[in-house]
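One structure, pasted below without further comment.
One protein chain is absent from this view; the other protein chains keep their places.
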């Protein structure tokens, strides 16, 4: 194309979400990253903290200043912690930028749920109302042409893509849903704490935030849209000694007995034409490595003939489909482009 | 003690179960390992295949011959694959040896279940009937003085210790039980196949044998004793990129609402005096590394206030409490010794 | 471009080298992979053995038959073990295909060295003479327009790129060179053996083939071109519990005292314009993860002020720059294209 490229700024470029946006956008045909931003490290070269970017990005980190950002960019990605995005997003919107926020600040439409689960003062209801929730394969139609997108959570993406069609079809009992989720360590970010310490995590497997994870109400918000009524799920998260990858192993009771093959068929129809959701053939379940480094969400099924329960296995790369990749997919939808633009990576295997 | 030590032979000494028996028994005050046995490698020094035993065990591997074994040993541990134990155990028993079998061959009292789940011809009902199932902390009373013990499966140990007291007390609905289990790779043994290949497993998390794992009926057999009626559970197994450790994350509906603290109290009473089951304080859940290299099974609880479901987290070292350690614990019980003899290892951390 | 794309076939598509070629070539603007080939699995869908390719490559594996391959492709990559390439390459050449061979069969110009180090009968001297050795940044000029390229070994690439400029400049004593190399496990391929078994390799570090690795004479062959005389190096290889990555830590005595900054300068000049060799600033050394998934070779220096020895640290991704990536780079050079075409991946971090 001969038209100038869209200029993108990335706030939070010293974190894993930000640096993954840099990696992925480097291959995007219609986007240029014109500003990498970090309030804490402004002024130092980004390759100093991330030497893998040596000779790839020579620029220094910019400050978060909205005036500056709006001069250099058309769209800004906020790869910032919750509590930070809620301050920055309105300023960038006011400065005329499109905003794609990767934090949890604008995902929950009920701000009381935010207060309760995040243990933090929510953004204003007005700001939350402006944000469009960008679960691409499900609510993607609502994204086109918008200027403020709230990008879904990593666990949420994995769980909702795996559950939405079955709940929508009324095939499973929403009250029976149990989501046993497992994540690689990069989901916890680059900050320092004992639960990301190599010697504590290597050769270890642990559960955390049992029935307390802040992604719970976000999962339920989407499932409620499918069910047409409130839904409460049981949701447990575990830490796997690996860097990337999320698996959700999901259990639910069926409303009436169907086979795994029936589920394969239902989901293939539901996700028809959506390239990033791959429904595995009956009898095959995905492993996290099979989507590593890519924007795919792979889903497989099993039905326990004895109890009638269905098991759904869903995997994503938490930093791609669970964060930076889906954010770019949302930008593609905002711009009316093919949603796969710049995202057609083959998973890295092995 | 001045009486001679008990002489032990280990069949399957070139596998992980066998070599772990060698490691653990080296510290046992009343037992000497007098013969290490391998049908496939008989005649070669054990330290050749396991160089970590250099200068620790200079002996060569013996053959499985019952006459030979009964000359050299008083008790024989069978760390052999299923299908092999069923042939060897009767011969060793006939030769006058005590037998502790670590395989699945004699665990299922209903041999039709064996046929169905192991896809293999079962041992004779008579042989199965002679074997005492050695889940130490639950059915340990039945072990003392016996000469033929069937050692429980690794997943089974983790799941049944975590469920038995609650099922027995009638606190949870047996039909609601879902066991989401995760294991390190050593559980698959030293044999070569793609699912133990480093490049396939490292930085990967995968599910396998969904609703098909042969430990399912073994779990149900014990839970049925607790419930006083047949029980069917949903059981899924996953492979974690680590060497040792099993976690079972278990979900169940309560018969009436109780708190996690209630469960802590119930289990502490149930396991009173049993040193290897550690019930964690309310609000704390165990990680696999916290029992690594030891014979402990640690258990923690959470109750989801919204759905009422209880979550039980249970961890073991699959090669110790899940295999060699519990086998030695069973020998201790057989001999009427303190069950902790030779097994009081502090977990290796980190 | 409107001209039709170059059609590429990949022999050995069920191995890691082959599947990495598939991944990388999927992004190449001028190349289409028109045939994936495996003698052992011909007829079955490639996504069966590599489920990460689900919906990416629907085709079945072809047989190695030269007539068939020459119909479907213009160039063939041989990601085959040594001993196999020597049989296939001449047939494909005769069938009019360009051949890029990733095995060791045509790298050593002295076939007696092949016999000695590979413990295998060499290819004919005539066939070896036809092959052009494609160490791109050093001997790349010899590649353009050729039809038969021998792609360098993984360790060799890492070592020679790190040593050639200093040997050429006469700054280090060629007889003093010691290369202490470390590799991830994927270098050993997808075949099954105990040294790729997860439980044996995880949480383990081991040396292998000390002074015996078949890449030794290949390293020396290139260094001899730099030195203008025969060179013998001390070369040790180690296995690291990770999937991808090679580091060579190289020690040499200087002919006269120079600083690390001098080396940085010398190498920057030598590799001027070669995008895939990144010379790190003085005082900074690369880690393997900083080139993970990319075609970069990063090099850093230190001089020990007390002994005068120089230490050179060089890292690559063994499957990219050490195999599939450099093979594509060679194809680019053969075709007269920009050598970076289709290879401009940002390393995946973390």
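Think of it as A, B and C in the order they're written, each chain with its own count starting at 1.
The rule we apply is simple: a residue touches a chain if its C-beta (ideal position, glycine included) is under 8 Å from a C-beta of that chain, and two chains touch if they have at least 3 such contacts.
Model, not experiment: these values are computed from the prediction.
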Omitted chain's touching partners, listed by label: A, B, C
Full-complex contact with the absent chain, from C:42, C:68, C:95 or C:178: C:178
Residue of B:53, B:84 or B:123 in touch with the missing chain, whole complex considered: B:53
Touch with the omitted chain, as defined above, among C:221, C:243, C:294 or C:330: C:243
Candidate in contact with the missing chain, chosen from A:34, A:54, A:150 or A:186: A:186
Residue among A:166, A:181, A:242 or A:266 that touches the chain left out of view: A:242
Chain not shown, touching residues in chain A: 16, 184-186, 190, 192-194, 196-203, 241-243
Footprint left on chain C by the chain that the document does not show: 175, 178, 180, 182, 184, 199-200, 202-208, 210-211, 232-234, 236, 238, 240-245, 247, 249, 251, 285, 287-289, 292, 302-307, 309, 311, 313, 315, 350
Those residues of chain B which, in the complete complex, touch the missing chain: 16, 19, 22-23, 26-27, 50-56, 186, 190, 202-203, 243-244, 275, 278, 280, 284, 286-287, 289-294, 298, 344-350
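The working rule: only the chains that are shown with their structure count from here on.
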Overall pattern in which the protein chains touch one another (line/ring/star/complete/other): complete
Type of chain B:chain C copy interface by residue overlap (half), same or different: same
Intercentroid distance (Cα basis), chain B paired with chain A, Å: 39
Computed distance of Cα centres, chain C from chain B, in Å: 46
Set of chain B residues in contact with two or more other chains: 184, 199-200, 202-203, 241-243
